[in-house]
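With one protein chain removed, the remaining protein chains of the complex are shown where they sit.
Chain naming follows the written order as A and B, and within any one chain the residues start at number 1.
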Amino acid sequence: MDRALFPDGVERCSFGKFVLWMGFISAFFLFGLYAMLLIFYKGIVVTGLDNYFGFGLWITFDLAVIALGAGAFFTGFLKYILKIDQLKNIINLTVIVGFICYSGAMLVLTMDIGQPIRAWFGYWHPNVHSMLTEVIFCITCYCLVLVIEFVPLVLEQKQLNKIPFLHHLAHNMHVNMALFAGIGAFLSTFHQGSLGGMYGVLQGRPYAFREGFFIWPWTFFLFVLSAVGCGPIFTVLCCTLMEKMTGRKLVDFKTKALMGKIAGTMLTVYIFFKILDTWAWANNYLPSVGMTFDQMFYGVIYGKWLMFTEIILCGLVPAIMLITPSIRNNPTLLYTAGILDCIGISLNRYLFTVQSIAMPILPFDNWQFYAPNWAEWATSGMIVAYGILVMSLSYRYLPVFPQERGMNK
Amino acid sequence: MAHGATKEFKVTWGMVIDLDKCTGCGACMTACQVENNIAPMVDASNKMRTLSWMLVFELSNKKSGAEAEVAYLPRPCMQCGNPACVPVCPVVATEKNEEGGIVSQIYPRCIGCRYCMAACPYHARYFNWEDPIFPKGMEKALSPSTSARPRGVVEKCNFCHTRFMEAKDKARQEGGNPEGLADGAYMPACAEICPTGAISFGDVKNKEHKVFDLAQGKDAFRLLEKLGLNPQVYYVSKREWVRKLGDNYAATGKPGAAKKHS
Partner (left out) sequence: MGLDRRGFVKIVVGGVAGTLFTPVIWKSLDDVSIWSQNWPWIPRLNKGEVKSKAALSKLCPAGCAVKVKTVGGLPFAVVGNTANPLSKGGVCPVCAAGAQLMYSPARVKSPMKKVGEGKFEAIKWEDAEALLVEKLTALKGQNGKIAAINGDETGSAGEVLSGLLAGLGNSGCYMMPGEKFVAEKGVKLMGGSGQPGFDIAGSDLVLMIGADALDSWGTTVANQKAFAATRPTGGVATAKFVYAGPVLNHTAAVSDKFLPVPPTATAAFALGLANLLINAGAVCSAPDFAEYKALAAKYTAEEVEKATGLKAESMKELAALIKAAKAPLVIAGASFGQGAGALDFVAGASLNVLLGRVGGGMTLLPAAPKAVAGAGASDKDAGSFLADVSTGKAAPGVLLVYEANPAYALPQAGDMAKALGNIAFKVSFSTYMDETASLCDLILPAPHPFERYDDNLNPYGVAKPTYLAGKPVVQKPVADCKDPVDVLLGAAAKLGLSLGFDTYADVIKAKAKALGADFDALVAGGIWTGEAKGGSLNLGASALAKVAMPKADDKTLALAPMSNQAYGSATLATPPANLLAVRDTELSGKDLFVQMNAATAKKVGVAEGARVKLSAGKGELKARVHLNEGVAPGTVAVLLGFGRSAWDEFTKGKGDNVYKILTVSDEAGTGLKVWAGSTVTVAKV
């Protein structure tokens, strides 16, 4: 019944099936919405956050989705600035994934701060020395850029595109997309870096603190690298998941493998520096503040296995897999490497967020434990549900995949 | 403020807490709560949600029988010379730029992001989880010195800053020098109430003030000095095990390890 709205020449599931699917996902969304309203009404006292864990699941979630959403800016950069034309096959998807990740992260942040009605103070009373100010600036600006990048895709919807004004608007925006891609790349590089910088400057948290270059601690650069090392492959994973669910071919494997190669290259660079950084931190910095590498870990939930999983199993291993053509060109191995890569980067964000504040710094203090409660899970789930809803609508009604028509003949 | 730099002030308000005199009675915590209008909590046993600008830690030498020793360590805000919390605040809700070196907290501006809490290794910063609702009538016993803060902002000890303003006003009225207050003219509530006088307070840069010498005594130390935050709160103990608990020495096993980074 909504066939007239589909992109030209493609098949979509029945409207009834679509409604069922959307209803199923909306249930999660609504439950999260309830939790969110409760949080706005009662404050974040309803969450599992506490005096020690001011940062928890939400910040981990934000940092992870922002890293995974990095496919948008980096692919845009490669496509529009470095003119790697093959990426046009997946560029729309990277924009949508990026948009979902960033808008979702912003929504979580407004919940996370104690005074949401003061959220705009970052602009009103900015502290230019704070990495977080930089994050607030860049994320909001970059989110706008993503909106600008997303709009022409919406305008290209079959029916909307019939309106001459919208058609021309979309066309003109496309023409200037290189400019936005450039701005996006600039903004995104900075806030990805600043998210890492946020932790690296924490002089009082030996787990996270790093020396660095000029005002930027090493984590600044590591976060940029790790984001571009996982963002592209995350888009590929999203795409593949959509293919499995819809049973339709959307992007050719060659493009996916190229994305894998891009991510793999960056991940390799990243993991090289990450290992160097970890080595220097353990052997140089930690002794200088009287601490040892062993002191950074505790029991199972804060054990060393986490760091080894992050750096070796989910860092070094996928990096090697992705830069080795024979492995990368096998779909199963490409996706496996991609999943490991994304887990590794998310784990990195988790460790920087939670382990660095769980660790006792005062010698007479103890390790603290944190478990997110239902309100944090529900709202995080809401963002995931929101992403699925946006993606489902986009897939059904927007010409996201230029190759789809040709590949499904 | 750049990282690693200590901002110098002519007057530097500091505390010297004698851990060999602190009985752990808790009067400082009560006086602090009263002075700063912190609403009582029905379940204050959940220390992960309390607001304790002043918190008394219990330290143990982990021995038993007649060898067992404990020490109590009152922990106000350290008012670091090179605070970890100030440069990270995205909205300039906390500053260190007033003569005296007290790290301020501007409640109407704080957005409650808690980045400063993640930055402070002393856990001196507290998020206000709930609105300050006092038992009916008890708001009549609010102290006039500090406004009650709404939920959702971060708060902390400010060395009873209103008392500093009052002391300066008094000095002005009496023709004295508000920039050179006499020893004892300005006292935070905790230092004033402490029944054993374990908390000394004054300008650590002023030779006329008792704390000037105390802070330089051979048994004086500061918490986590190696992190380079340069706290303005000093502790004194003749007991070595207590002094050793003031910083991390796991890497070297002994106090006084050289500081490699700046």
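The rule is simple: a contact is a pair of C-beta atoms (placed from the backbone, for glycine too) under 8 Å apart; a residue touches a chain by one contact, two chains touch by 3 or more.
Every value quoted in this text rests on a predicted model; they were computed, and no experiment measured them.
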Please pick, from A:47, A:60, A:115 or A:379, the residue that touches the omitted chain in the full complex. A:115
Of the residues B:31, B:80 or B:119, which one touches the chain left out of the display? B:31
Against the chain that's been left off, what residues of chain B make contact? List them. 16, 18, 20-27, 29-31, 33-35, 37, 40-47, 50, 52, 56, 58, 60, 62-66, 68-72, 107-109, 131-144, 146-150, 189, 192-198, 200, 213-214, 217, 219-220, 236
Contact footprint on chain A, counting only the chain that is left out: 115, 117-118, 120-121, 124
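Everything that follows uses one rule, which is that only the chains that are shown with their structure count from here on.
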Hey, how far is the Cα centre of chain A from the one of chain B, in Å? 39
Contact footprint of chain A on chain B as seen in their complex: 1-4, 47-50, 57, 59-60, 73, 82, 84, 87-93, 109-115, 117-123, 126-131, 150-154, 223-224, 226-229, 244-252, 257, 259-261
What part of chain A is in contact with chain B in the complex they form? 43-45, 49-52, 54-55, 112-115, 118-119, 121-122, 124-127, 129-133, 135-136, 198, 201-206, 211, 215, 284-292, 295, 356-357, 361-365, 368
